[in-house]
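With one protein chain held back, the other chains of the complex are shown just where they sit.
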Amino acid sequence: MESSTGDSSGAYAPSYSNRDPGMNVPVHSKQNLAPLSPYLNFDPVYLPQSQPEFIFPEGASRQRGRFELAFSQIGVSCMAGAAIGGIGGLYNGLRSTTLAGDYEQSEALNLFPLNRLLNYVMKQGSATANTLGVLAVMYSGFGVLLSWGRGSDDELNTLTAATATGLLYKSTAGVRKCGIGGAVGLGLASLYCLWTARDRLQGFRQEYSPA
Amino acid sequence: MSKLIGPFARRKFLSCSKIRVFEALCTDTVVTFDVVKENTLKSLSYCRFYSSEKKKTSGLTKVKSTEMTKFSHTKTEFFGVHHHFAGCSLKWTRSGNLLTSYQDIPVPLKETAKTASYLGVILAGVGVTAVIFYQVFRELFSSKSPNSVYTTSLKKCCKDPRVIDSLGEPIKGFGEETRRGRRRHVSHLFYERDGINFLRMKYYIQGSRKRGTVHLEMRENDKGDFDYRYLFVQLDDYPRNTIIIEDNRYDNQMSFDKPFDML
Partner (left out) sequence: MEEYAREPCPWRIVDDCGGAFTMGAIGGAIFQSIKGFRNAPSGMNRRFLGSLSAIKQRAPIIAGNFAIWGGMFSTIDCTLVHFRRKEDPWNSIISGAATGGILAARNGLPAMAGSAVIGGVLLAIIEGVGILFTRLSAEQFKPPNPTLEDPSQLGPPPGFHTQQPNY
């Protein structure tokens, strides 16, 4: 954990010195049985050595920040996109190869059905993966920037980042579509926030409603 | 050292009537001459450079086109501008002649500086690459590199029956974990004491049941090879047992006047 929380420049720093607690445990035990203190009448070898233990602030369910999480998020959305697109491509490919008209066309192109199917899967899979990946990159980028800028990481960041992602993704398609994109982002983010905060909302409801 | 080769070029290679052949320059071995084909309609000038090899007996023999340059300047813009080709400085004069001079006009300082800087960048790149490859090869193939010490000691640990018993097979080894999930870097420390080189190393092993930490120290012997000073495995679970695989600290060959921790 020590190395995993350290920054990348420290990754190659020699973490090996005589101050390393793993190297020099100041006990003399086992062999000559000289305890540390006369009051400590058991072998101190059985004491757990110091290992980093972490106490997280209450309510911090997420142990890692947005930046550490970003790459995993992007990777997951990429792979999910590839899987979804691949399945969709398989479906489309199967449907089109079974259609008679297309079959003649495929013969004319000298493509046998498997190759054709593979092309369908690859094409749609990569397209969906790219789309979802780009969305995830945008969302993570905004999220990281916001959490750096505001110094806190909360639901507002999620909402803003999602809305900005929607706006940016559709920014070249005209004002109307841009707005729709932003609204979709906001809607999805609100749903997500409601889902994660449902316990707290439950608490509010019980507090404020007389029933 | 200049020679008029106009008629020759016109007769032999160039049929276009609009071509004007200018005075060219010849050195002992290479003749460079230039042909300007003017396209008056588009006010473009094409300049084709020819180079030829001159044989001592028969004069010019082979002429081949080496470069075709298209200048989009109008001709008036073209005057008085120096163009460089193969170390030859060209200058159009008002009268439409091309002055060529070879090493008469020194190559401007800017040009040499540019060439020198390119050369410097290339040399620096080659040098850095060479250093990196040297490091990689030393790490991978030298018997005294941390990587090979890690490899051999890991094999030794995995063969030890006590280690197998307590950790459970299969045993795998890895170094410090970075944030990106790489565990390739094995922490080590080279140090020198009394003129003798030492290498201390720490890495982790994991079997099917438990994890352990391997500590080892190598000492350079008289032949310049590394010998184990000690090598032990400390288990990471509760009683933190140590399995000492090698402990040569107080061997006859390796003994010192005083052992280290009593210094």
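Going by the order they are written in, the chains are A and B; count residues from 1 in each one.
We adopt the following convention: a residue touches a chain if its C-beta (ideal position, glycine included) is under 8 Å from a C-beta of that chain, and two chains touch if they have at least 3 such contacts.
For clarity, every value in this text was computed on a predicted model and none was experimentally measured.
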{"item": "Among the chains presented, those that the missing one touches", "value": "A, B"}
{"item": "Contact footprint on chain A, counting only the chain that is left out", "value": "1, 4, 12-14, 17-18, 23-28, 30-32, 34, 52-53, 63, 70-79, 126, 129-131, 133-134, 136-137, 140, 172"}
{"item": "Hidden partner interface residues of chain B, rising order", "value": "129, 131-133, 135-136, 139-140, 147, 150-151, 154, 158, 170-175, 177, 180-185, 189-191, 193, 200, 215, 217, 230, 232, 234, 242, 244, 247, 249-250, 259-263"}
